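Worksheet: the structure to be examined is printed underneath.
Note that this complex is displayed minus one protein chain, with the remaining chains in position.
== subunit A ==
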Amino acid sequence: MLHAVLTGIPLTLGVTAAALIIGTLVSLPLLACTLSGNRLLWLGARMVIDLLRGVPIVVWLFIFYYGVTLGSAKLSAFGAAVLGLGLVSGAYLAEIFRGAVSSVSAGQFEAGRALGMTSRGLWADIIAPQAWRVALPGYTTYGIGLLKDSSIASTIGVAEMVFQAGNFARTTGNGIVVFLLAAAVYILVSVPVGILSRRVDERMSAVVAR
C-alpha cells in the first residue's frame, strides 16, 4: 500500500514542477502583453488568459490528450498533463504577477526613467525585484494549489499518486487508508513549502518595509 503511494510521488512532483516551470515561462509574455500599453497585445493576452481560466483544467487535459498530435504521434498523457496544467498556470500566474507589478508605485517607474534608465534596465533592476517580493506569497500559494491540481492528471492516466492509490483501492478493495496516506503526502509537501515561503517573506519585508 505504501509502495503504491510512493511510486506515484515522482510523477506528482514531476507534473507539478514541469507545469510550474512552463506556467512561469508562459506567464511572462502574457504579462508583457498586458503591460505593453498596446491595445491589440493587451486584448490578445486578455483573451488567452480568460480562455485558459474559463475552462476547467480537467477539460483542458482531455483536449490536449486527445487533440494534440505531434506528427503522427499523440501527446503522451504526461505531456498533455504538463502542457494543460502549464498553460492554465501561465494564465493565473500572469494575473498574480500583474497585481504585483501594479503594487509597485508609479514613482519607481518615474525615478528610473528620470535617471535615464532603459526600459530593460528599469524592469530588471527596479521593478521586477520589487514586484517579485510582492508576488512570492501568491506564487507559492499557487504552486501548492498546483501540487494538488496535479492529481487531475490521473484522469488521463498519468500514473501519479492519486492514480496509483485508485488502482490500489480498486484491486484490493481497500481504499480509505491508501487515500489517507496520499492526503498525508500532499500535506507533508505543501506545509513546509508554505512555511518556507512565509519565512522568506518575513525576512524580506523586515529588511525592506515599504
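One rule holds in what follows: a contact is a pair of C-beta atoms (placed from the backbone, for glycine too) under 8 Å apart; a residue touches a chain by one contact, two chains touch by 3 or more; residues count from 1.
To be clear about the criterion, contacts and distances are computed from a predicted model.
The chain that is not shown carries the UniProt protein name "ATP-binding cassette domain-containing protein", picked from "Transcriptional regulator", "ABC-type lipoprotein export system, ATPase component", "ATP-binding cassette domain-containing protein" or "Multicopper oxidase domain-containing protein".
When the omitted chain is restored, the residue from A:Leu40, A:Ala73 or A:Ala114 that touches it is A:Ala114.
Screening A:Gly67, A:Gly99 or A:Pro129 for touch with the missing chain picks out A:Pro129. Taking the complete complex into account, residues 105, 107-108, 110-111, 113-118, 121, 125-126, 129-130, 133, 207-210 of subunit A touch the chain not shown.
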